[in-house]
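In this view, the complex is presented without one of its protein chains, the others remaining in place.
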Amino acid sequence: MKTGRISMDEFLSEREQVLKSWPTGEGLSLEKGLEYQGTIPVEKNFAHWMKKAIDEKKTLLQPRAGVALVDEHIKLLQYLETEGQADLLPTTIDAYTRQNRYEEAQTGIAKSIAAKTSLLNGFPAVNHGLEECRRVTESVKSPIQVRHGTPDARLLAEITLAGGFTSFEGGGISYNIPYAKKVSLETSMAHWRWVDRLIGFYEDHGIHINREPFGPLTGTLVPPFVALTVAVIEGIAALTQGVKSITLGYGQGGNLVQDVAAMYALRELADEYFKREGFNDYELSTVFHQWMGGFPEDEAKAFSVITWGATVGRFAKATKIIVKTPHEAMGIPTKEANAQGLLASRQAINMLSEQVLPVGPTFRREIDLIKAEVNCIMDKIYELGLGDAQEGSIAAIKAGVLDVPFAPASVNHGKLLPMRDDEGYIRIYNWGKIPMAEEIKAFHAQRLNDRAKSEGRTVCFQMVTDDIYAISKGKLVGRPR
Amino acid sequence: MKTGRISMDEFLSEREQVLKSWPTGEGLSLEKGLEYQGTIPVEKNFAHWMKKAIDEKKTLLQPRAGVALVDEHIKLLQYLETEGQADLLPTTIDAYTRQNRYEEAQTGIAKSIAAKTSLLNGFPAVNHGLEECRRVTESVKSPIQVRHGTPDARLLAEITLAGGFTSFEGGGISYNIPYAKKVSLETSMAHWRWVDRLIGFYEDHGIHINREPFGPLTGTLVPPFVALTVAVIEGIAALTQGVKSITLGYGQGGNLVQDVAAMYALRELADEYFKREGFNDYELSTVFHQWMGGFPEDEAKAFSVITWGATVGRFAKATKIIVKTPHEAMGIPTKEANAQGLLASRQAINMLSEQVLPVGPTFRREIDLIKAEVNCIMDKIYELGLGDAQEGSIAAIKAGVLDVPFAPASVNHGKLLPMRDDEGYIRIYNWGKIPMAEEIKAFHAQRLNDRAKSEGRTVCFQMVTDDIYAISKGKLVGRPR
Amino acid sequence: MGNINIVLGVIGFDCHSVGNKILEHFFTEKGYSVHNLGVMVSQEEFINAAIETAAPIIMVSSLYGHGEIDCAGLREKCIEKGLEDILLYVGGNLVVGKTPLEQVESKFRKMGYDRVFGPDADLEAVDSILRVDLKEKGFSL
Partner (left out) sequence: MGNINIVLGVIGFDCHSVGNKILEHFFTEKGYSVHNLGVMVSQEEFINAAIETAAPIIMVSSLYGHGEIDCAGLREKCIEKGLEDILLYVGGNLVVGKTPLEQVESKFRKMGYDRVFGPDADLEAVDSILRVDLKEKGFSL
């Protein structure tokens, strides 16, 4: 049986439970949410901006940002909008809220008020509640997205959508595997089905809400095929529940050809699988995340990583780029540092706005490779799910057919070991249980041997460690000293 | 009659005059210069580093830097070597010395001592004299190049080479047209023949000195074929006098394809013309200058321009990149800002060190175009010079056959007007007197019409002005608002 | 040295697992017995593991910025449970925002941590310091 759309009855009865999980959930009304969203002008709608950017072949810029208290959060967003010239705004949620630890979030709020500075790593939207969320979304001109990392984001979604946010990040896999330890996939995917249905419900009533699965996963040497497989599945899951504006993402790997190829492959694969699943009525956009792994501490070097990310994102024709800051290695950025990341990125994409990267045979080879890799895993997923991609993905992750490197979730197999080849492409050293075609495995092995040869060492785990540190130490490939 | 090598007699008698032009010239001895250079270890020889970088396919980084007083200059260079991790060091000469105004330079030194800060925009090497130059070159581990902009650099060359510098920038055209107002080409080229012969003399005696014509010229919308024609001619001039280590340069134009193509074309053209002139025994390296036009004032944006420059330079396989700083738009950089430019560039080229930009048909089209353009002008130059490129180039510049945009020199025709096409390539709006093949002119016109169409205005002078400001205002192409 | 136990983990609701995996790998290679509790570890879990393994040291990571809240009170709880002598090391991006290490250090020293490391901690240096600290506590290495 294929995973279908949640029925309205199921949705509503589950909703009753959800609203009870914290006082600010009480008394929320779907109708009032719809009504409020209906008053938001189209220029403040996230989905509208994404569609417009696709049509005009523009690349938009979005920072990450969130602090504990509402007034400070508003000041932060306003600064990023004016000084930082952000096209799209975020509200990054704190890590207690992400784990539904609203008590701890409340302590964080209290301590932040006392310390006169944010002691939370994000904005505790659930604790602040509906009216405060509206105060935030009304305080700026741009649309705001909720960005988090929450396995169970149902209450957060209900509150923030009714609060005027018009885009919601996450997914049942991408907000579990990299962000949780003991949450079962069945649970997180069910909760995200509910979130997607909530957004589908808004869509049913003519309110366009953008949805974005979290592409970069652990942000650390994630091979394109892993990220893209998750993106395709979460895309299917979202469309199944009635989502229409879908943004699929990918985190920069570092090699120009591989990154551009991954973004091209992402668009092609998504369209292929969505069509195959019977979806035709969706707006597909893409997001490119600037380098998501460890950053260099030196700010000049960080600027370089940021600019390189913007450059590749633009060459890859991303609809939007998520921007890092020169403080990345050290801590949550000040608003000034955040604006600096935006301005450096803006300069880069503007200098490239009329330039097109010629994508020739080398790129095509890599696009086709990535697509073949994804198809290999998707075939197995459909097989395991008896035709159902979502069920199949749960089985696949449990069996290690789909495996995310360096992830904290215990359900994740964790045997897949990536490392860079001699040209800095991310390749696979240990496939774990991934059922990859033999010729593809042979290609990866060949490429890694080339590296080993040129470094005069055998392919070894130390290379993985060296590669993890490489960018923060100023290189792409972790060569022996 | 072809311009040949200066005879030793001529050279020595001219030298007598040169040494008299300022007290620090008195008593200089060629033999002692040779002897001193002979004591410099190969790891401190600039030509050696360039050769090594070619062989190892590395890209080296070099800043610009120079202050009025010796001790401060030493501190500056040491800082750039250690904190900035520069591969190659510069000594940028102040603008009074460049015009042989040693009196004014002396005033600048005095005022700088009084003000306890450098009031000169460079290091007045002639005024400081031989021993102080040696103190500078002995104070660091890396080789140092003299970078300036001096139409008559004979005394400067004599003092700095004897002082342990192992590379010398400039040329009879490139250090006249962009840097002077009323110096005749005959004079500047004759003076540079003398400088090249001095270096040839060192080479004759086994001392390898690197020579680098100044590629970027006015740094402002310089079409590749203009820069490359000058580079080829100054290369021929240098090799004629016995120079062996020659570095040809090009300043970033802003469009990836055009910049990479220009650097490829530069190598191919140089080899073709040098062979044609009968030279086989030379070491050809290249230098890519990060954006030489007006910079954005905002430092984050400046970092972006710097990183983009390093990126393209590396993709273009430059042997070295000359690095800008986040202070560029505002003033001579502090040593910290200078190091930041180096570190950002270092991060960029390191992240790219194993990556190769696939150079396909789009690039080849542009390489061939640039080569055809240069050949067009070179044909005319040989014609005007009756087979002699150097004489021909003087006639060509006077006739506007070779024309440098926005240059201050009155001998320069100044009718050539470049502007960007719709993809940001630098094309020609007004050819002035340049005898370009009709089909090439038609191609340029076509490309500019495309831009005009997409901007809804006709091709006009305002576009040139808009393009000059564009990068500093955060764009590549100066579009109407 | 396989008999010296280290309890390792990322405290609070912090999910950053990469550094944790590297620390486990590094100290295992150095010959310690590493008891890695992974990410999202509570103070109680740290203490229980230390009691179970009789470890002379707990290594706490906090990357995500809530370190100041999450790490407070661990020393007191250790004392309560009879682990007066246990070494407490803490490292990572310990506070919210870019902050000079000295400030962070003094904050966490006051909370009772013996050693405080930034995200750029040189692990070889950490190992050397650890050996000194262990020797002082009477362990022969």
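A, B and C are the chain letters, set down in written order, and residue numbers restart from 1 in every chain.
One rule holds for everything that comes next: a contact is a pair of C-beta atoms (placed from the backbone, for glycine too) under 8 Å apart; a residue touches a chain by one contact, two chains touch by 3 or more.
Note that the structure is predicted; figures quoted are calculated from it, not measured.
A.B. asks: So which shown chains sit in contact with the chain we cannot see?
C.D. replies: Within the full complex, the chain left out of view touches B.
A.B. asks: Of B:Ile6, B:Ile332, B:Ile349 or B:Met436, which one is in contact with the hidden chain?
C.D. replies: B:Ile332
A.B. asks: Among the options B:Leu34, B:Ile54 or B:Leu119, which residue touches the chain absent from this view?
C.D. replies: B:Leu119
A.B. asks: Please pick, from B:Thr218, B:Thr286 or B:Ser304, the residue that touches the omitted chain in the full complex.
C.D. replies: B:Thr218
A.B. asks: Hey, which chain B residues sit against the chain that's not shown?
C.D. replies: 94-96, 98-99, 101, 104, 107-108, 111, 117-121, 149, 178-182, 218, 220, 293-294, 297, 327, 329-334, 337, 406-408, 410, 461, 465, 468
Simple rule for what comes next: only the chains that are shown with their structure count from here on.
A.B. asks: Counting one step per pair of touching chains, how few steps separate chain B from chain C?
C.D. replies: 2
A.B. asks: Among the chains, which one keeps its Cα centre farthest from the Cα centre of chain B?
C.D. replies: C
A.B. asks: Can you give the whole-Å distance between the Cα centres of chain B and chain C?
C.D. replies: Centre separation, chain B to chain C: 55 Å.
A.B. asks: Which whole number of Å gives the spacing of the CA centres of chain A and chain C?
C.D. replies: Measuring from centre to centre gives 30 Å for this pair.
A.B. asks: Report the inter-centroid distance (CA atoms only) between chain A and chain B in whole Å.
C.D. replies: Computed value for the inter-centroid distance: 45 Å.
A.B. asks: Check each residue of chain A and list the ones that touch at least two other chains.
C.D. replies: Not one residue in chain A touches at least two other chains.
A.B. asks: List, in ascending order, every residue of chain C touching at least 2 other chains.
C.D. replies: none
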